[in-house]
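Working notes, beginning with the structure itself.
Removed: one protein chain of the complex. Kept in place: all other protein chains.
Our next item is chain A:
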Amino acid sequence: MSFVEYGDTIKDGDTAIVFLGHESMFPVKVQHGTVTQTKYGVIRHSTDLIGKKYGSKVTCSKGGWVFILHPTPELWTMNLPHRTQILYSTDISIITMMLELKPGSIVCESGTGSGSLSHALIRTVAPTGHLYTVEFHQQRAEKAREEFREHGVEHLVTVTNQDVCKNGFGVSNIADAVFLDIPSPWEAIGHAKSALKAEGGRICSFSPCIEQVQRTCLAMEEYGFTEINTLEILLRVYNVRTISLQIPDLGKAAEDNSSTGFDSSNPSNQGSLCTNLQQGTVQFKSGVPLREMVGHTGYLTFATKS
């Protein structure tokens, strides 16, 4: 296993994802002789995990079962230990595409934070690209280094512990893309420009507040960036539900019910609608939006150095 290569079987030292149910999962470091507690009972790594296929159903001591999944940056994002607020896969996906990242790309990132985006960036630029990530918080920088080592991707990333606004990315003229998720990105635009290749590249800055975006856009313009574009992406998730709606009793005779427009023999309604006249209900499948959704994560400002 590694975060940049699929493996078939679970091995000692792997990071695996224990899937208990809908959005209920956690990462586990597979180690001989270790046990993991779940609400369905104990998982013994030596016998229950090591040598098994990823995607297998593992029966726990109390008879319940879980699935063991191969790690991906997306599963990691959902399960990683938070040291900071993190970027989620919806934002990450548009960042990756708009920065035009692909195998071989050289990317600069700051701050590293909890490494949610870092893992996704490394996945995309591997096996020939590289990520230079800058984190001014020493403890976070060290923790990130440790995780990259555990996840088998340390050869694809360099973590630098310094202030990007003061000292830049520690590299110049080598990056295809720069990503900024810091409180004052406008102070790092100059450093971003010098980190990018002389022939040009792409930049993205993530900020929750519009005032930050305004200052960043001004700085980008000042440094000669073009194609400056700010956008926001939101994810709407739907629950798939079977809904039954009661047919109102308008005092009509039973035989008249077929004229209400809910005739199940009507070919246009087949499959999606199911009428139960005896019980006086109509059933249908619906994608129901969640009661609450993430309404704002941050504004993403993209630009080109040309």
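In this section, contacts are C-beta pairs under 8 Å (C-beta built on N, C-alpha and C of every residue); 3 or more make two chains touch, one makes a residue touch a chain; residues count from 1.
We adopt the following convention: contacts and distances are computed from a predicted model.
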item: Omitted chain (choose from "Chromosome transmission fidelity protein 8", "tRNA (adenine(58)-N(1))-methyltransferase non-catalytic subunit TRM6", "Putative Fam96B" or "Os01g0935100 protein") - UniProt protein name; value: "tRNA (adenine(58)-N(1))-methyltransferase non-catalytic subunit TRM6"
item: Residue of A:Lys11, A:Lys102, A:Arg149 or A:Lys252 touching the missing chain in the full complex; value: A:Lys102
item: Residue, one of A:Ser184, A:Thr230 or A:Thr281, that touches the chain absent here; value: A:Thr230
item: Chain not shown, touching residues in chain A; value: 4-6, 8, 19-23, 53-57, 67-70, 72-74, 84-85, 88-90, 92-94, 96-98, 100, 102-104, 120, 123-124, 126-129, 199-200, 208-210, 213-214, 217-218, 228-240, 271-272, 285-287, 290-297, 299, 301, 304, 306
